[in-house]
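Take a look at the structure set out below.
A single protein chain has been omitted from the complex, and every remaining protein chain is retained in its original position.
Moving on, here comes subunit A:
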């Protein structure tokens, strides 16, 4: 058909399938009518004009083209769906958010799983570097840097942490052995004594993922003597628990503290702790122990408690008169 059968206007034919609706501007340019007019005439040869008219009317009333801007910016929030209301709706909402959380967690832990899978390899690597470094240390070519690096590696990992599953009924004994091996590196550096709290943190950090409970640590430490391991669990009168090396005696601690007091003058627990890079709680216990031996004495004043060399116990008053 070339001309309209009603108005005889020119009709151009085009292939509907090739119309590019995505690119509206292009389309309208290509199929621009030759005569510009303000109206469109539609012919309904097989009926259906009424149905079309209804649809057109409602579309005109809704003014969908004006809304486009708003809806694209603000997401429909008050979109009420009867299927989402009531108790069912609440449950469905909860399920929905659970599902979302689960996905987020899964994504987050994917990396951690990967890390755990590689733990043993990482620890092996650390071990081999450590061995290399200790060889270097033995040959006397080490520097402060390498020894510092070495300590990091020591803290890094335990190759095959003993677990309840792997050891079964001998769990605490095995744990004690592994702990003793682990602490061997530290006790020397920490002047022969460490508080159970510090050990708990260090040991669990080294274990990485197979963490142990404080209860397990306590039980393992109680086994030291029974297993002939070179360290002991010790409870101070205040209730503070420590692990000390059997090679270190109270005498050595007393000597160390006395030496500090004699060279640096009277000290508070905090000053001594920072001198020895030890925890204040531990130093406090040691000071009390040395005081009980009668080697030092304390001065309580508004400035706090300060420990002095015990001049009282050996003082003799030489009077002239």
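We adopt the following convention: a residue touches a chain if its C-beta (ideal position, glycine included) is under 8 Å from a C-beta of that chain, and two chains touch if they have at least 3 such contacts; residues count from 1.
Criterion: contacts and distances are computed from a predicted model.
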Query = Unshown chain, UniProt name, "sterol 22-desaturase", "G-patch domain containing protein", "Eukaryotic translation initiation factor 3 subunit F" or "Vacuolar protein-sorting-associated protein 25"?
reply = "Vacuolar protein-sorting-associated protein 25"
Message = Give me the subunit A residues in contact with the hidden chain, please.
response = 266, 291-294, 297-301, 306, 308, 310-313, 315, 317, 319-320
